[in-house]
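Please see the structure below; I have some questions.
One protein chain is absent from this view; the other protein chains keep their places.
Let's look at subunit A:
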Amino acid sequence: MNTSPRNIPWGALGPWLALLVTCLFFTTQSERFLSAENLSLVLQQVMVVGVIAIGQTLVILTAGIDLSCGMVMALGGVIMTKFAVHYGLNPYVAIACGLAVTTAFGLLNGLLVTRAKLPPFIVTLGTLNIAFAITQIYSKAQIIPNLPLELTALGNTFNLGQAEVSLGTVTMLVLYVVAWFVLRDTAPGRHLYAVGNAPEAARLTGISVDRVLITVYAMAGLFYGIAALLSVARTGVGDPNAGQTENLDAITAVVLGGTSLFGGRGIILGTLVGAVIVGVFRNGLTLMGVASVYQTLITGILVILAVAADQMSRKGAR
């Protein structure tokens, strides 16, 4: 089985093909769809899930899963906004505190997975609830309005021809390029694939599997923190109810992007495509005047097709 991330398997074209077909379909259905303005909007809408999904991809590449991502993000957002608004902290310090807390949550996940040897599904199911509860208790289930401008700066936009690009979208794209480069061309990136493929073999070649895993979960937490900042910038408030559906949306994006749930295989840029596919459906169906349940229906079908394709390519590789 050839698992080198440099060797792009044919299956990796699947997500791009799906995106192309989807876009072609909506182009025939609505003349507004294929405008630069509309497409840049879709990118703005997917930036939060897109950044969460980077963290999620790292975790899934190690054959793990992180159910806590959305709730950890909500906690980060509440901390950033509450520290800045209610305690009057310098906004950048408040942001740093939020990032520190989400990274710490990721670190906690990593420690429980490696040191306590608990399955990632259960660990993150637990931390999902812990993060949710802390968020609700700490915020008293109230949104935090009146944010300083620094906290919403990533929601600002600039014009690129017809397109209106938000700084958050740029942030997301930069993060994807960096993650893609690190995973493809650096030793830590290769180690991550090795651990996801065959942890025992990785250990025998001298890779500290535990250290890789802990780093991956902590890094994922950091990405959720960045997503929190994007979410705050997008809505303009600290929202304790943010992230309730984002955990599954992020996993959906990863799966649609062709990353294998069994670990070790996948290309991070595919995840971006996966997130965009979901955003395109929501946007396109609204333009067509179709109810949102159909988006859910189609997403469900796509997820199953994506996993089935992954399974078949595994069988074929054997």
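Heads up, the rule we're going with is that a contact is a pair of C-beta atoms (placed from the backbone, for glycine too) under 8 Å apart; a residue touches a chain by one contact, two chains touch by 3 or more; residues count from 1.
The working rule: contacts and distances are computed from a predicted model.
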Undisplayed chain, where the name is taken from the UniProt record, one of "Metal-sulfur cluster biosynthetic enzyme", "Sugar ABC transporter substrate-binding protein", "sulfate adenylyltransferase" or "3-oxoacyl-ACP synthase" = "Sugar ABC transporter substrate-binding protein"
Ask   = Among the options A:141, A:177, A:201 or A:308, which residue touches the chain absent from this view?
value = A:141
Task = Touching the absent chain in the whole complex: find that residue among A:114, A:235 or A:313.
result = A:235
Key: Contacting the left-out chain in the complete assembly, out of A:22, A:81 or A:283   = A:283
Request  = Spell out the interface residues on subunit A facing the chain that's missing from view.
outcome  = 30, 32, 35, 37-38, 41, 44-45, 48, 67, 125, 128-129, 136, 140-143, 145, 157, 231, 234-237, 239-242, 244-245, 282-283, 286-287, 289, 291-293
